[in-house]
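Take a look at the structure set out below.
For chain A:
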Amino acid sequence: MELNLMVAGFGGQGVMMIGKLLSQATCDSTDYNVTFYPSYGAQQRGGTANCYVVISDREVGSPKPNIVDQLIVMNDVSMVKFRTNVQSGGIIFTNSSLVKSGAERDDVAVVPIPVTEMAMELGSLKVLNIVMLGAYIGYTGLIDENLVLDCILRLLGKKPEFIELNKKAFAMGLDAGKKVKAA
Partner candidate 1 sequence: MEAVYTRTKTLNGNLLGFCPGCMHGTTFKLIGEVLEELGIDNKASCILAIGCCGLAQDAVSYDLATAPHGRAAAAATGLKRSNPDTVVFTYQGDGDLASIGLAETIHAANRGENISVIFINNGIYGMTGGQMAPTTLVGMKATTAPGGRDPKQHGYPLHMAEIINQLVAPVYIERVSCNNPANVRKAKNAIRKAFQNQIDGKGYSFVEVMTSCPTNWGLSPEKSLKFLEENMMKEFPLGVIRDNG
Partner candidate 2 sequence: MSNKVFMKGCEAIAEAAVRAGCRFYAGYPITPQNEIPEYMARRLPQVGGAFVQGESEVASINMVYGAGAGGTRSMTSSSSVGISLKSEGISYCAGAKVPMVYVNMQRGGPGVGTIQAAQQDYFQATKASGNGGFRMIVLAPSTVQEAVDMTYQAFDLAERDRSPVLILGDGVIGTIMEPVVLPEMKSDEEVAALKAKNREWAIVGHGRDEKRGYIQPGYWSNDMQEQHCRNLEAMYERWEQNDVQVEELFLEDAEMVFVAYGTSARIAKNALEMLRAEGHKVGMIRPKTLYPFPSKAFDHINYDTCKCVLDIEMSIPAQMVYDVRMAVKGRCPVDTCLRSGGNLIERDNILGKAREILTGGAN
């Protein structure tokens, strides 16, 4: 078993945190090997951000694979730039509020979740990454949702108001992901 995931978007969309939470939860709850690789550049703010998560039952080879099984794109630029990097039969999760371009290939599944709009509904754009993480877990069932939520609350939930907000965001995403899967 080996799963390669790339998460890409604007700086400030919490792209790194999606990868970090997912890999942390994997480390905490399974015996799989897992790597989290945050791509880094010279810019401190703005620009594009992306990271990679590799989960494997063997030693992880490249933590930054050039071809991935799954891709999460939070903005349109990332969709256009990275849609060809997905393995045939793979999945692209898109923030459909911002991603208007299509995959332009029919050998991958596209899971559109309007996470920017959903986060605005909750009153804070800050949690759009948590909505997307919820949708990803809801669709893939990769890790037990409660373990992921524990991880979110442990890493992010310092203030009471954020605990509630993160819980809501994650639940909203989960629900959306499960609905797409069921459809």
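By definition in this document, a contact is a pair of C-beta atoms (placed from the backbone, for glycine too) under 8 Å apart; a residue touches a chain by one contact, two chains touch by 3 or more; residues count from 1.
Keep in mind how these were chosen: all candidates are chains of the complex that A comes from, given by their letters.
This structure is a prediction, so every number in the text was calculated from the model and none was measured.
Colleague: With chain A shown on its own, which candidate in 1 or 2 touches it within the complex?
Modeller: Candidate 2 is the one in contact with chain A.
Colleague: Name, in rising order, each residue of chain A that touches candidate 2 in their complex.
Modeller: Checking each residue of chain A against candidate 2 gives 20, 23-24, 27-28, 31, 33-38, 40-42, 58-67.
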